[in-house]
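Structure provided below as structure tokens; questions to follow.
Just one protein chain is left out here, and the rest sit where they should.
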Amino acid sequence: MIGLIITGGTLDKDYDAVSGELVFPGTCVPDMLQQGRVSHPVQLQVILQKDSLELTDMDRQRIADACAKHPARQLVITHGTDTMVETARVLAQDVRLHDKTLVLTGAMRPFRLGKSDALFNLGAALMAVQLATPGVWISMQGELFPWHGVRKDRTAGRFVAAS
Amino acid sequence: MIGLIITGGTLDKDYDAVSGELVFPGTCVPDMLQQGRVSHPVQLQVILQKDSLELTDMDRQRIADACAKHPARQLVITHGTDTMVETARVLAQDVRLHDKTLVLTGAMRPFRLGKSDALFNLGAALMAVQLATPGVWISMQGELFPWHGVRKDRTAGRFVAAS
Amino acid sequence: MIGLIITGGTLDKDYDAVSGELVFPGTCVPDMLQQGRVSHPVQLQVILQKDSLELTDMDRQRIADACAKHPARQLVITHGTDTMVETARVLAQDVRLHDKTLVLTGAMRPFRLGKSDALFNLGAALMAVQLATPGVWISMQGELFPWHGVRKDRTAGRFVAAS
Partner (left out) sequence: MIGLIITGGTLDKDYDAVSGELVFPGTCVPDMLQQGRVSHPVQLQVILQKDSLELTDMDRQRIADACAKHPARQLVITHGTDTMVETARVLAQDVRLHDKTLVLTGAMRPFRLGKSDALFNLGAALMAVQLATPGVWISMQGELFPWHGVRKDRTAGRFVAAS
């Protein structure tokens, strides 16, 4: 069984026709699993629906607690890209999680807006969490980065290996 | 570097408005790599554009030859789902490929028709080919099956473990 | 109030992932009205779900009867494009319909496959039925043709004025 911890981020946003702004109308991950025709048993938990720039220390603690309490040892965490590495650091430092495989992923374009990378990233992350060794990983753009070896290049809009 | 061998299958089909039929208008995999924001160096080769029910022994030999000659040791092969296991068998029996990791994937719904599993499957396959040990694998619906332990259940429209 | 008579055609088709064929899974016109944010009172009636090449004389009689019995005097009829003109002729010859405005429309690509002309055509037809004089019209590709002055050019995949 694979665990899915949902925290929000761009992946879960949608355009609101009345306000003209991007909002969180509820997670789209169940729809994504259905579109991917996922047959695995997956246990999904929605922890937050937030832009990752607005995550607090307490939010990160909630994510870590959810990972620790989750019965699965393989966990995919959907997360905004801007502070994905910061959350990864908190998870990596939590001794309760040292025997789990944690893969953070997200999207640069919301799933609901079409032409999104979200489904590609979710497929890659679900595969990575089954094959990678325990630890904290970031899966984006088809690559699996160890959490301490990656940063987001906000100008280019992509993750790059960090020294 | 990862190699991508394109053979067609449902993934690459589109609806033709004039004939009202499904056709192969050219592979959509480059568009999928762009949508997935793939940063890896990927070397793509289009071998065939065929429904996998129409693949001949000679077609399978061409796929095996392309895999053998390809400089990459990690190869994703897009393929129709109906005879994916048959092609996997041919590849597994080819001694030239024994040190390569070969991952076959495809889609149950064409990428260009929307709501497709193609992008999810491509993300999963690209991740699998980087993490799995050498051998021939089938990556569908978020699972990685050894080629000799899977069959397509055509009634249910999914891959299931085979004894 | 505007009446909507649904008969099927390409507009209502979808790709079936298990059979790999195009099927009629139930009309998509209510979803289209919602996407178009239609505020008018519309009364929708599903008569048939058929490819228009398979319509019989009896089917065309059912369509005419539904138009005659419908309380609205403005009726949009969704229909396959291949025999749209034949059905229009039957409707034009029915004396019960001489004070009604009947607009036939359809699509060259199914709505559910994305990149479809269906929504454009429905918007145009709903506007045409409110503004055109009584009679039988065909609304496709942004044009309103009198039924007796149009034919489908099957090679080009479009409607053209007929002498």
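Per-chain residue numbering starts at 1, and chain names A, B and C are given in the order in which the chains are listed.
As a working rule, a residue touches a chain if its C-beta (ideal position, glycine included) is under 8 Å from a C-beta of that chain, and two chains touch if they have at least 3 such contacts.
What you are looking at is a predicted structure, and each value in this text was computed from that prediction instead of being measured.
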May I ask you to list the residues on subunit C that touch the chain which is not drawn? 32, 35-40, 108, 115-117, 119-128, 130-132, 139-144, 157-159
Subunit A residues touching the omitted chain (full complex): 10, 15, 17-18, 20, 22, 108-110, 112-115, 154-157
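What we mean here is this: only the chains that are shown with their structure count from here on.
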Where the centres are mean C-alpha positions, what is the separation of subunit A from subunit B, in Å? 26
For subunit B and subunit C, let me know how many angstrom lie between their CA-based centres, rounded off. 39
Computed distance of Cα centres, subunit C from subunit A, in Å: 45
Residues within subunit A bordering two or more other chains: 37
